[in-house]
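The complex is shown incomplete by one protein chain, all other protein chains being positioned as in the whole.
On to subunit A.
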Amino acid sequence: AMAGDGGGNAEHGGSPAPQRVLFPPTFSVSEIKNKQRRHFMFLRWKQQQRKEKLAAKKKRRKEREALGDRAPPKAIPKTIENQRVYDETTVDPNDEEVAFDEATDEFAPYFNRQTVPKILITTSDRPRGRTVRFCEQLATVIPNSHVYYRRGLALKRIIPQCIARDFTDLIVINEDRKIPNGLVLSHLPDGPTAHFRMSSVRLRKEIKRKGKEPTEHVPEVILNNFTTRLGHSVGRMFASLFPHDPQFIGRQVATFHNQRDYIFFRFHRYIFRSEKRVGIQELGPRFTLKLRSLQKGTFDSKFGEYEWIHKRREMDTSRRKFHL
């Protein structure tokens, strides 16, 4: 180690990495006590690594070109989506059990077109300006929705009133420190209740290059990447917010895109420039949701039957494991 150290010290004049540098086998950069010298040696080591890597790459590319057509296919880079831990509740497209379940669950009347969605949007107590504006914009995005402000009313008491007035869904936006940060979505006639954490809320005026206001046409719905059973039920919940027959004249589309357990909501207006190109323009608010819990019945925090709760200790153990 001393010899190597002496050698390193001698080169300390800042000269570029000499070719004949040979570190003794037991030498490691971290053993040098002097910070400056250690840093210098580390940089030199890094440079060497980079050179080696570049040389290896070049070699590989040459080999590939030399082989020409017989070259082995390119290796697919690993992404988190590729490496995702296989979830056993992933839905198979041809699964009959799932199809049967879906035909008989709470959303069946919606998908059979027996009910028209009617949505009540409300907030927690005393909403501040941002939340109020967000509620209004959300009401323009979701057709057939009404905003009512809650002045200290208990949720458990307004639910029967809503059912009596034929509402199909209830959205409660929870607010903290003047920004909305939670969303409770509950399907009313005894349907599941989902509690989300909402983040990155952008109102319409904060979105760049936005268009005019969303019109009254019924938008289309895109639901991406909801693969597991849980994801399925959540996706169906979202789908049931919008009326079943979109009006294509409106050319509006609401997207719920699930990526690594985060659900991104966007609202766009699209236009087909040719049969292969489409232009989209973002209007309407945008936000991201993360599912915290899913309850069987309507909103009931104490006695409800939870179908799924996010338990941090158990569920966040692996970076490649997702639940939606």
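The working rule: contacts are C-beta pairs under 8 Å (C-beta built on N, C-alpha and C of every residue); 3 or more make two chains touch, one makes a residue touch a chain; residues count from 1.
Note that contacts and distances are computed from a predicted model.
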Of "MAK16 protein", "Electron transfer flavoprotein subunit beta", "Aspartoacylase" or "Alkyl transferase", the UniProt protein name belonging to the chain not shown is "MAK16 protein"
Cross-chain touch to the chain not pictured, restricted to A:K78, A:R151, A:K205 or A:K276, is A:K276
The listed residue (A:I32, A:V91 or A:L185) that touches the chain absent from the view is A:V91
Missing-chain contact, candidates A:H146, A:R260 or A:K321, resolves to A:R260
Residue list for subunit A contacting the dropped chain reads 79-81, 90-95, 98-99, 111, 113, 152, 154-155, 197, 199-200, 220-227, 232, 235-236, 239, 244-246, 248-249, 253, 255, 257, 259-262, 264, 266, 268, 270, 272, 274-276, 278, 280, 288, 290, 312
